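Only one protein chain is missing; all other protein chains are in place.
So, subunit A:
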Amino acid sequence: MSIDTDRHSSDLATELAPDLRGLERRGQLPSWATPAALGAAAVVVGGLLAITGFSVGLFVVGTVVVFAVGLYVLSRVVEGRRKATDRLVTIVVTSAFLVALVPLFSVVITVVGYGITRFDAQFFTNSMRGIVGEGGGAYHAIMGTLIITLLAAVMSIPVGTLTAIYLVEYGKGRLARAITFFVDVMTGIPSIVAGLFAVALFTLLLGPGARLGFAGAVALSVLMIPVVVRSTEEMLKIVPNELREAAFALGVPKWRTILKVVIPTSIAGIASGVTIAIARVIGETAPLLVTVGITTGLNLNPFDGRMSTLPVFAYYSYTQPGVPPEPSLDRAWTAALVLIILVMLLNLVARLIARLFAPKTR
């Protein structure tokens, strides 16, 4: 912990300049004061709540508040205002971090808890054709998600990586700056707007009411391209210039240098960035809701007719469950669980790729 360095340096300053205002020698709380204060606060709040009625949320919040106030007062008396403020801020910052983790764990626990009910073989092998009530599965939705995401990836990865190569290796002047700026802006396009764009495009091409998997893939690639560009660009930038110069010095043309030297050096980072980009779009709901719609049966042709996808399947299963609602709600949660597993797996794979095949710069 770096509390020690902190204390050490201020001690040093006190020795060097004993007359400085606010640095006069003061007492110091022993190192066990913090855990002791936390324990005392827990006991006090627990005791109070035992009288009025216990609730976990109130207990945690109350303990932290009593702990913060108590330690502040204690430190203010013993160590002075500045140290007391420092301790208070430390508590606030640490609890803010813990607060931020609460939703993450809550989401994971909730989704696993509800989703596990239907996490069975039937869910992965059956479609919803002709199903009312119990049974059925999301085979058609899983296939739809995989097909549409694959199509989006096939469109986005070449465009994204080539753009990044342009920006790092060739781009200079106004065009490169414009592309950099608009790629940044593009990362902020709302997903529903990307969906509307795809709908508008295919309405003009195929007439109103067109719903097809390819339109969804177009919408997803609008969201995916900027992510691919940004991550690839970062990776190309960290390739040392010496490698390029060595290749040039040997008379290798620039395009072969890029293909044979620059890209192999950074391929792990690029692959990891692409995986993260896929993870980002595989869970998108809104663009698929307006472009692809939903069906109950299996449709493997992304160029003809509605398809089902996992997020949209989860949405409709939850909002339009039918009678009785329970089986449909269970399917919605299991679809959410499958989705979360897919996204987490992709993130994990990305980290593993980045770690195992880290760019060999030496």
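Definition applied: a contact is a pair of C-beta atoms (placed from the backbone, for glycine too) under 8 Å apart; a residue touches a chain by one contact, two chains touch by 3 or more; residues count from 1.
Rule of thumb we're sticking to: contacts and distances are computed from a predicted model.
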Inset, instruction - Between "Gx transporter family protein", "Phosphate transport system permease protein", "Heme lyase CcmF/NrfE family subunit" or "NusG domain II-containing protein", choose the name on the UniProt record of the chain that's been left out. - result: "Phosphate transport system permease protein"
Legend entry - Residue among A:77, A:116 or A:204 touching the omitted chain: A:204
Legend entry - Chain not shown: contacting residue from A:171, A:213, A:273 or A:302: A:171
Legend entry - Touching residue (missing chain; options A:70, A:283, A:305 or A:325): A:283
Legend entry - Option from A:51, A:101 or A:323 whose C-beta touches the chain left out: A:101
Inset, instruction - Taking the full complex into account, find the residue in A:54, A:124 or A:248 that is in contact with the omitted chain. - result: A:248
Inset, instruction - Could you list which residues of subunit A touch the chain missing from the display? - result: 1-3, 5-6, 9-10, 12-14, 17, 20, 23, 82-83, 85-86, 89-90, 92-94, 96-97, 99-101, 103-104, 106-107, 110-111, 114, 158-160, 162-163, 165-167, 169-171, 175-176, 178-179, 181-194, 196-197, 199-201, 203-204, 208-209, 222, 225-226, 229, 245, 248-249, 251, 253-256, 258-259, 279-280, 282-286, 289-290, 293, 311, 314-315, 318-319, 332-333, 336, 339-340, 343-344, 347, 351
